[in-house]
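Just below is one structure, and these are the notes that go with it.
The other protein chains are all here in position, but one chain of the complex has been omitted.
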Amino acid sequence: MKAKEFNIKWGMVIDLDKCTGCGACMTACQVENNIAPMVDASNKLRTLSWMLVYELSNKKAAPDAEIAYLPRPCMQCGNPACVPVCPVVATDKNEEGGIVSQIYPRCIGCRYCMAACPYHARYFNWEDPVFPKGMEKALSPNTSARPRGVVEKCNFCHTRLMKAKDKARQEGGNPEALADGAYMPACVEVCPTGAITFGDLKNPEHKVHELAKNENAFRLLEKLGLAPQVYYMSKREWVRKLGDNYAATGKAGAAKKHS
Amino acid sequence: MKTQFSVAKFDQKLQERWGEVMEEKKQCKGCGGALPFVIGFVAAVIAGWVLFPDLIYSKKTQPIRFSHKVHQEQGMECSSCHTFRDDGSYAGLPTNEKCMECHADVVGSDPDEAKYVEQYAKTGKEVPWLVYQYQPDNVIFSHKAHESFECKSCHPDMSKNDTPPVYYQNRLSGYSKQTMKMWQCERCHAENGVSNACHVCHK
Amino acid sequence: MDRALFPEGVERCSFGKFALWMGFITAFFLFGLFAMLLIFYKGIVVTGLDNYFGFGLWITFDLAVIALGAGAFFTGFLKYILRIKQLENIINLTVIVGFICYSGAMLVLTMDIGQPIRAWFGYWHPNVHSMLTEVIFCITCYCLVLIIEYVPLILEQKQLNKIPFLHHLAHNMHVNMALFAGIGAFLSTFHQGSLGGMYGVLIGRPYAFREGFFIWPWTFFLFVLSAVGCGPIFTVLVCTFMEKLTGRKLVDFKTKALMGKIAGTMLTVYIFFKILDTWAWANNYLPSVGMTFDQMFYGVIYGKWLMFTEIILCGLVPAIMLITPSIRNNPTMLYTAGILDCIGVTLNRYLFTVQAIAIPVLPFDSWQTYAPNWAEWATSGMIVAYGFLVMSLSYRYLPVFPQERMLNK
Partner (left out) sequence: MGLDRRGFVKFVVGGVAGTLFTPVIWQGLDDASIWSQNWGWIPRVPKGEVKTKSALSKLCPSGCAVKVKVIEGKPFAAVGNAANPMSKGGVCPICAGGAQLLYSPARVKSPMKKVGEGKFEAIKWEDAEALLVEKLTPLKGQEGKIAAISGDETGSANEVLSALLSGLGNAGGFAVMPGEMYTATRGVKLMGGNGQPGFDIEGADLVLMIGADALDSWGTSVANLKAFAASHPTGGAATAQYIYAGPTLNNTASVCDKWLAVPPTATATFSLALAHALIEAGAVSSAADFAEYKALAAKAAAGFEAATGLKAEALKELAAKIKAAKAPLVVAGASFGQGAGALDFVAAASLNVLLGRVGQKGGMTVLGAAPKAIASAADRENAKDAASLLAQVATGKAAPAALLIYEANPAYALPQAAEMAKAMGNIAFKVSFSTYMDETAALADLILPAPHPYERYDDAMNPYGVAKATYLAGKPVLKQPVLDVKDPVDVLLAAAGKLGLSLGFETYADVIKAKAKALGADFDALAAGGIWNGEPKGGALSLGAGALAKAAPAAADEKAVALAPVTRLAYGSATLATPPANLLNVRDTELKGKDLFVQLNAATAKKLGVAEGNKVKLSAGGAEVKALVHVNEGVAANTAAILLGFGRSAWDEFTKGKGDNVYKILTVSDEAGTGLKVWAGSTVTVAKV
């Protein structure tokens, strides 16, 4: 199936040299998207974390040891592995902006998309969301609470996009040409070091447009051809190597299939 | 021995029963015909179309008999009460703040107005209006994006309405009977060349 | 005491013994039923599945039984379309085995999805690009075909057959069975392939991903071939197992050997392409995405021994055994080869399901391991028990084996 092309492509450039791994993005994401706190959150095989901060290590012994933190939202792949496999069109990449949707009321919970996604960006609701008593009063209006048995994932806080468009309409602007920063996901908004830059990859007025072409920019598993809309950048070679093994191009930072 | 005996007896009975079945079949040939089938069919159709809707929907009335007609006659527009906020979001039903601009105290003679003032305006409690066009949490609808349409192209024309219509709520799904179904949204989007991508309407 | 219901001219064990046997099987069934109800009540959180292993025992089980149940469509195809007369001796059994496998798989799928209430969305909101949609449609349709094929067999039950209407119905269905066999062969080929396609299209899973022909990845064709390479021999194994259990001869060895020959031929074709495919995968595809053969394996649980067992010991070896007449015509060797063959195909389904998603594709991720828990075993066991129950009833009351009277004289 030929990947669809869009005039707007919302994307991120995450500067891994600025991510301290503080976890504010994960917290903000849970808050924005009404993810119920989990009592045993150390069982990472059953938790829900649309945004997950991985710890990368250069695997060297002290004193040469280095680590880096890598926040992993949904990659919103240009050629997603998850979309064509869904039997009920609960997930789709079909909207201007290129965000891969995931619709909970349609999802039947077959988990084929989870098996398809090499980034582990998709999560299954193993249980109904249970908030500590009273905490359900602090739910965000932006994401519906999901029942058990459906798959969910990061959608770049899509409701914020809808709200930004409404704001543009109210102010007489063009909802299809939002200014840089008019729409940003919760993780981007909260990051204390501004490690995540967000915008329209195709719009030259947005910072991400140039950043994605930076010589230190790369995408995860570029070699598989999923064409993520999330870019990473690091001046550290070992970090870039861990990201995509350079298999697609043979060498670091060489011509990216930027589209 | 006893078991064997009873087994044999059972066996015999079974044989007899099969015989009866065959007999019955012969007797019944032609009797009744298709009539029971027709009766069952018609009964089911009637039950399905007449009784079922009554069973599946509960009826509710608005907490206050609000007359859109009276307000419209005062020269008010839909947008006088149903407004947009500065960020482009839709305020939907007016809150006490809006209603109390006129109804902080009783101004007319309608008993429902007095009821409103007494039970809501004075107590600060918001009126639990029933929303005919109820949409669930998983739907995000932008009135701003649909601003160019007339209200009544989706909502019933309330301007002539003096007594709010009965609210039918589906007992199983919890939706209002007037909840716009997804295919309706999709059809209009398709006709107008607007994207039907999932996230355009879902959250 | 239920003698009146037995097929014409055959002996069956006493009702008491039969009841005891059925009770024994029912115990397993009920335990599985309990697990199933628990799963419907609490959700699949009660299973051993997790974020990394969204697919596990159930999907492996489904794929395996569908492959093993392939005897139905392929034998049907050979019997009714290619008119290999001899296969009528075993055709009924293949239909029942197929029916059990497919209906069981559908039940497992209902448990496996998180929102069974919305299972029908698969038909109402289908995604035509999804291999799973193809699977859902074909399995359902083929399951209907199997029911249509199974019904005349039920109607031929001694007492039912006395009713003229049912007798004629059964007869007419038989007359048109070639049509259903044809439809079945078509549907079944497609979904066997689609099951393979399901994995072959996973561009994010290097273990499973394959290039292919038109929209079908090579796994599509490999799954079809492997299914027909094991389905017929599985029916033979079932038959032989029943013979051992009942102490009666049901199908002559000549027919069994023929089934072995059919399976062996297909398995040989399959294993030839499988080895080619694996070779190309390891030497062309993996390096092209910057991965190595070694990266696909981990420790003992996901070690290389699994792949070698699958392809060599349980693929190449039974293929040679089955196409060599002297080996095939020795009953012990035939059954051994059959068992190896079935293990090989099951292992193949397991590897594509579990190993494929166990591999940490992200270079900084780590291997996770999966073990099914009691709830998954119990429900899978329930399906097996269900199969035993259907088979026991069919054997006892339906004229499944045309040769039985003659062979046990």
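Residue numbering begins at 1 within each chain, and the chains themselves are lettered A, B and C in the order written.
Please note the rule applied: contacts are C-beta pairs under 8 Å (C-beta built on N, C-alpha and C of every residue); 3 or more make two chains touch, one makes a residue touch a chain.
None of the values given here were measured: they were computed from a predicted structure.
Counted over the whole complex, the shown chains touched by the missing one are A, B, C. Along subunit A, the points of touch with the absent chain fall at residues 13, 15, 17-24, 26-28, 30-32, 34, 37-44, 47, 49, 53, 55, 57, 59-63, 65-69, 104-105, 128-129, 131-147, 186, 189-190, 192-195, 197, 207, 210-211, 214, 216, 233. Against the chain not shown here, subunit C presents residues 115, 117-118, 120-121.
Residue-level contact of subunit B with the missing chain is found at 24, 28, 31-32, 34-45, 47-49, 52-53, 56, 85, 87, 89, 91-92, 136-138, 170, 172-175.
We adopt the following convention: only the chains that are shown with their structure count from here on.
Across the structure, the highest number of inter-chain C-beta contacts is found for A-C.
Greatest Cα centroid separation from subunit B: this falls to C. Annotation: 37 Å between the Cα-based centres of subunit A and subunit B. Per-chain CA centroids place subunit A at a distance of 39 Å from subunit C. In subunit A, 89, 106 are the positions where the chain touches two or more neighbouring chains simultaneously. Multi-chain contact residues of subunit B (touching two or more other chains): none found.
Across the interface of their complex, subunit A is touched by residues 43-45, 49-52, 54-55, 112-115, 118-119, 121-122, 125-127, 129-133, 136, 198, 201-206, 288-291, 356-357, 361-365, 368 of subunit C. Partner subunit A is touched in their complex by these residues of subunit B: 84, 86-89, 136-138, 140, 142, 144-145, 147, 195-200, 202-203.
Taken together, the subunit A residues at the contact with subunit C in this complex read 1, 44-47, 54, 56-57, 70, 79, 81, 84-89, 106-112, 114-120, 123-128, 147-151, 220-221, 223-226, 241-248.
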